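Note that this complex is displayed minus one protein chain, with the remaining chains in position.
Our next item is chain A:
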Amino acid sequence: MNTSYETIIIGGGVIGNSIAYHLSERYREGVLVIDKKYPLSGTSGSTQAWVWVHNKTPSSYAEFSMYSAELYPYLSRKIGDVEYKRTGGLSPFFNEKDRDKAKRLAESYREIGIKIKVLSREEVIEKEPSINPNVAGATFSKIDGNVNPFRLADMYMRAAKKNGIEYSYYNEVIDIQKKNDQFIVFSKNGEYTCKNVILAGGTWSRELGKMVGVHIPVNQVRGQILVTEPLKPFINYTISGMRQANNGEVLIGYSMEEAGFNRSTTLDVMQETANMAMYYIPDLGKAKVVRAFSGIRAVPEDGLPIIGKVPSVENLYVATMHSGITLSPLVGTLMTELLVDGDTSLSIAPYSIERFK
């Protein structure tokens, strides 16, 4: 087996795989993706999977997200059907007082070209008839939607493999050393050398950073998601906290908890989540919940993505963020430009790790 590579990507979630796939469009040899488990064992396999733009702040971050959402239809044509649906996104509010806030949000987005409508009560009910009639209004954006995260990671990977990218699963990276111009990546199953290392370890980024003496301030935020039995299609939009998947299941999740790497579920949160969902869509009270799962978000200290070169260590790169499903097409594209061309077509300066200094 080969042990010498041009580039090693550590982490095979949607981010690592998107980078691998986009790199494979430019050069086909010498790329290895290593994962300590299997491709969806991390956050990418336990997510809501919205491709979500509206009500992200600051508005420059919403803009960044929008560019990624715009890439999705094109991505599906290249790697295959990932069940991407641009449903439109609806964020209801139940208090008339929130209308001003919504208007301000819409205003600030207008400047950057994201169209957000502030809907009246009647307009919301017309769009989403099953919503709680006490709704006061909603913000609405056409660009929002969702995707099947399992297909997404899988299609990235298939396309990358077809283009010659190598993979090594169940192979935890335990140390990384730099010798002369080379990295030596020590893993459970052996040692590899390479020129470039990309850290795409999601919520484990802090631990990976330590191996190369770099502080990557990513914290763990748990989210619990309920899954209903398959129901006939009745939720038209991607709504705050929920979406209906192609197979009819409704995924519901609101929670944000500090629980470290513990991925268990708790009834306290499940019951809160169910109550919240019934408040939004009263008919959900009749649905049966068939399963629940937890995911651990990788949340950088200031909430924004960390993408790009690590200036203190030559040829070391990092790409980790919350909302990686939304951002994966763009992040893969930009990281490839950075590696192959040395520069990116869209500025990633705001997301540099330097900002934490």
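Just so it is clear, a residue touches a chain if its C-beta (ideal position, glycine included) is under 8 Å from a C-beta of that chain, and two chains touch if they have at least 3 such contacts; residues count from 1.
In the analysis below, contacts and distances are computed from a predicted model.
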{"item": "The complex's invisible chain, by UniProt name, from \"FAD-dependent oxidoreductase\", \"Molecular chaperone Hsp20\", \"Zn-ribbon domain-containing OB-fold protein\" or \"Spermidine export protein MdtI\"", "value": "\"FAD-dependent oxidoreductase\""}
{"item": "Candidate in contact with the missing chain, chosen from A:Q177, A:Q271 or A:S312", "value": "A:Q271"}
{"item": "Contact partner of the left-out chain, one of A:A277, A:A292 or A:I348", "value": "A:A292"}
{"item": "Candidates A:S4, A:N95, A:N134 or A:N262 - the one touching the absent chain", "value": "A:N262"}
{"item": "Touching residues (missing chain, whole complex) on chain A", "value": "41-42, 203, 261-271, 292, 294, 296"}
